[in-house]
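Now for subunit A:
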Amino acid sequence: GTSLPNLDVEELDVPAVPSGLVQGVTATEIKVGNTASKTGVFGAVGVPFSAAIKAVFDAYNAREDVIQKINYITYDDATDPSIGQTNVKKLVEEDKVFALVGHVGTGTVGATLPYLLENHIPMVYAATGINQLYFGDTPGNPIFAVQPIYKTDGRIAYARAINEKLFGANGDQKLASDAKVGVLYTNDDAGKSIAAGIIEEAKNQKRENDLIVMSFLTDTTESVVKSMMAKNPDVIIVAGNQAPFNEALIALDDQGSKTPVITSYVNTNASTITVQEYGFDVYGSAWIDIVDPEGTAGFAQSYWDFANLMIASGNAQYAANAFAMAGYVAANVFLSGLQRVEGELTFETFIQAMEAGPIDVPMGGEIDFSDGKRWGIASMALSKLVYTAESVGDNPATADVVETDFVTPASHAFVKVAGIQSLDEIYGR
Partner candidate 1 sequence: MKNIMTILKQKLKNPLYQFIGFGFLLLLIPIFSSFISVTILDAFAKTLIFFIVALGFALLIGYGGLASLGTSSFIAIGTFVTYAALDEFNLPFILTLVLGIVIALLVGSIFGIVSLRIEGMYLAIVTLGLSEIMIELFKNFDDYTGGVSGTTSSAIKLFGTSLNSNQTLILVIVSVVIAMLLTYNLINSPMGRALLSIKNNDSAAQAMGISVIKYRLLAFVVSTVYAVIGGILYMGYVRFSMGSTWGLAISLNILAAVVVGGAKSIWGVLLGTFMIFGLDLMVFKGIDFLKESKWANLSFVFSGLLIILVTMYYPNGLVGLINQIKFKLKKIKLERQAGKKS
Partner candidate 2 sequence: MVDYGIVKAIKKINMEVKKGSIVAILGANGAGKTTLIKSISGAVKVQSGQILLNGEAIQNKDPYKIAQKQVLQSPEGRMILRGLTVEDNLLVGAYSIKSTKKEVEVDGVKTTIKLSKKKRVAQLLDVVYGYFPVLKERKKQQASTLSGGEQQMLAIGRALMGDPELLLLDEPSLGLAPLIVRDIFNIISKIRDEGKSILIVEQNAYQTLKIADYAYVLELGKIKMEGKALTLLNNDELINAYLGEKK
Partner candidate 3 sequence: MMNLNEKILARDTRRMARLEKKIKFYELEEKDQSNKINRLKNRINQLDERATKRSSNIQSETLLRINAVKEKLQNETSLTEIEKLQKELSVFEDKETAVNDEHHLISLSHVTMKFGGLRAVDDLSFSVKKGEIFGLIGPNGAGKTTVFNCMTQFYKSTEGNIYYTDKFGDVHNLNDFKVHQIIDLGIARTFQNVELVWELSILDNLLVGAHSLFTASFFDQLFHTPKLKKEERLLREKALTILESLQLLAYKDLIPYGLPYGILKKIELARVLMTNPRLIILDEPAAGLNDQETMELAKTIKEIRQTYDVTIILVEHDMGLVMDICDRICAMSFGQRLAVGTPKEIQSNEQVQTAYLGGECRECTRN
């Protein structure tokens, strides 16, 4: 059934920033910190994520022109929100950090948002996309989510599905107005929230009756896919993290599906897609774009900046890690804000600086907090999964990938098929 409850965005008061108040800043030092899951279920997320942040700050501190060095403190919360909360309290009350940079985990972020707001502690980048991070326009709000919010992600995916001239007849037309859109979602934070966005958008378009929404689990993937295929959708949106997404792809392929698939930005990363030549097209939203046909080995310079930093800082094993990229973005967005601060660094000046105008996101587009916009990245590109074999020649992205000491030749990649666009732009409004 399609009876997915619509997640309500939590109404949180955003207190005004008291001017002058500041902690963690001295003439020679700015203290920042974060808590991340370094052990426990999401251990594999927190470790590379924090390592990248540390690498960026170390590089920054190494610069001679930097007087106020960044003192980065990071704690492990073992994927337990309540420990994450304790860590945040410790950071704020005992370590007296100036800001949180790179806040990891749905639970921890959810648990600490009220506290952060209450204490006016700026938070830059949340490694989750829960809907609580969506505030709309709230000037002075110290929360700066960067990553797209899951719900937005879902809305964009749906908008792409019905607007792009890709999924209709012959693959070069829009979907018919009565075409069916299948949604396969996982029953976790990402899956459910993305699905909620899809349903909301379908309702906005008065096409919710053409939605086929089904949830799947690891061990029911195959039968749910069978059932979905029996209903003949024209396009399938897969809402879920990497692992279930891959499972869905494999199941679809095993069952001989030919229906194109669209997925969340979470999965639009060549390094987390299993290499397999699927019998159908795979699309995904993207806010990070590391592919550049002109770049070295087919990757954009911004990617190489990241990769080289990781290698230089002794983290070569994370040179293609998506979570490390996220940490890299987090640290850089914070630094961009910092550099804009004019005069003395206080909470007020920092927030003003962050809101001063769009900030460039490394490897991605830009994020705009001006006028109090707090909805994460709301514009994304659409990419398509291509294979080396088919792309040689007309797809320079992967044409002459060379082997380096840490990257084996990419046999596949996501290639942009539609530029970074907001919902309005997608609809052509």
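The candidates were selected such that all candidates are chains of the complex that A comes from, given by their letters.
Everything below uses one rule, namely that contacts are C-beta pairs under 8 Å (C-beta built on N, C-alpha and C of every residue); 3 or more make two chains touch, one makes a residue touch a chain; residues count from 1.
Only a predicted model underlies this, so the values are computations on that prediction, with no experimental measurement involved.
Colleague: Check 1, 2 or 3 against subunit A and report the one that touches it in the complex.
Modeller: 1
Colleague: Touching residues of subunit A toward candidate 1 in the complex: what are they?
Modeller: Residue positions touching the partner: 5, 7-8, 10, 38-39, 43, 47, 50-51, 75-76, 78, 80-83, 85-87, 89-90, 93-94, 106-107, 110-114, 130-132, 187-189, 192-193.
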